[in-house]
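What you see is the complex with one protein chain gone and the rest in place.
Now for subunit A:
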Amino acid sequence: MACTLGLCVPFIYSQAQSPIDELLMPKNEICFLLNYEYGQFDQYWEGDFLRENQTIATVQRRTAMVMAAYGISDRLDAYLGLPYVSTNSTIPNGGKFAGASGIQDVSVGLKYKAYESTLGKGRLSLFGSLLFSTPASNYLSDYQPYSLGLGSPQLAWRATGHYEFDQGFYSRLVIGYIWRGYTEAEREYYYNDGSFFTPWMDVPSSWNIDLTVGKWFLERSLRFEISYSNQNATSGDDIRAYNAPQPTNQVDFSRLGAFAQYYFSQVKGLGVLASINQVVSGRNAPKMTSFGVGITYQFSLKAK
């Protein structure tokens, strides 16, 4: 999860051997990803009203992430990820708030290939994945827009359909339901369309859809893809007028992205990737622009 303004944009995992793509690790192989993402926004939707706020000026967010993917079998991968996040406002700003930094949520997951067969002039594969994450430090979720994350356990159920033509064109649809639990604030009262006399906040769950089209080049050592992502929260309140967001907000957004990945043929197992994403519409979401770069290294754990 990459999170801003309270407004949590599901982390894209740079889409390399991620729980949401179509790639699977061969059995007993492991892949490490080191990814860095920079995001910023100077506008956000307060309810459905797009606004600026000089109290926070431009909010910057940096996420460094280490992730490992491991092939339990040729059909089942396991994932482990841990991001470090830092946030701040640009200076000058009217609020003079300190930013935040620290370890965000640890995530563990599984991806299973349920089906694969040739269909027409290509191959269709279907996947199911499950990703659980939970805060790995005592960061404060109720400190928006600088919070590192939503501070709640999350469980993402995803179904992925991937169709790839023999020439290398492909298209992928991911439908996910992200259940989010509760986060504990450090205050014992908050307003969420009414009084709540508790530090616990209900973080809305959401439906998420990602639609991707892409193509492999250079004998499958390079791929390029563009994607459209959408999140619809199933509950939650709106950010109130000129007020800080809070974890109970209903965060909806649509986002366009581009992604490229290259595997070096000279160095076996080494790859690099780059991504760019732009949130184009939303509700209680930041109009976030982000760039990411990453490096992957894959090798077998079994002695040859």
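Quick notes on this one:
To be clear about the criterion, contacts are C-beta pairs under 8 Å (C-beta built on N, C-alpha and C of every residue); 3 or more make two chains touch, one makes a residue touch a chain; residues count from 1.
As a working rule, contacts and distances are computed from a predicted model.
Not every chain of the complex appears here, and the one that does not is recorded in UniProt as "Membrane-associated phospholipid phosphatase", selected from "ATP-binding cassette domain-containing protein", "Methionine biosynthesis protein MetW", "Membrane-associated phospholipid phosphatase" or "ABC transporter domain-containing protein". Checked against the full complex, the candidates A:32, A:84, A:165 or A:190 give a single residue touching the omitted chain, namely A:190. In the complete assembly, the contact with the undisplayed chain comes from A:76, out of A:34, A:76 or A:159.
The chain not shown here touches subunit A at positions 53-55, 57, 72-73, 75-76, 92-99, 110, 112, 130, 132, 138, 140, 142-143, 153, 155, 179, 181-182, 185-191, 194-198, 200, 202, 240-244.
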